[in-house]
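Of the protein chains in this complex, all but one are displayed in their positions.
Our next item is chain A:
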Amino acid sequence: MNDPHANYKDYEKAQEPKRPLFKNCMKAFLIGGLICVIGQVISTIYMYFFDFTEQTVGNPTVATLIFITMLLTGFGLYDRIAQFAGAGTAVPVTGFGNAVISAAIEHRTEGFVQGVGGNMFKLAGSVILFGVFSAFVIAFIKTIFTYWSGA
């Protein structure tokens, strides 16, 4: 028999607000790209004035970006940019920094040990877990593979 709710389901689907996909992607592209250019500017400064090479410059650049993120998060500006940019602010390392820092600030009222310490990696923990574990599996396989083919 006919589904008595079929009409309603169609209606519901038609009324559901469409996510403006193209617009969201353009925003993410612009802001994400911009954050990377800022990173490139910082990298260039470190390479010219502090004797870093192209291989080693990633570390201080990331640390500097996370420092900037701390200021923006602390003054409540990062969330506003993030509302506009979507993945554009989440995907760069600043999004990782923001997840850690905002959790730390938010749970400050519960004390430094239980609150800040216990909740700091609430959101960012999954990134570290899956990053480390997948890196372990991949490096493990590759190392064994190198032994077999090399020896």
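Following the convention adopted for this analysis, a contact is a pair of C-beta atoms (placed from the backbone, for glycine too) under 8 Å apart; a residue touches a chain by one contact, two chains touch by 3 or more; residues count from 1.
As a working rule, contacts and distances are computed from a predicted model.
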Exercise for review: Choose one: "Stage V sporulation protein AE", "ABC transporter permease", "Putative DNA-binding domain-containing protein" or "Phosphate-specific transport system accessory protein PhoU". The correct choice is the protein name in UniProt for the chain not shown.
Suggested key: "Stage V sporulation protein AE"
Review point. Given the full complex, what residues of chain A touch the hidden partner chain?
Key: 19, 21, 24-25, 27-37, 39-43, 54, 58-63, 65-67, 69-70, 73-76, 86-88, 90-97, 100-101, 103-109, 112, 116, 120, 123-124, 126-132, 134-136, 138-144
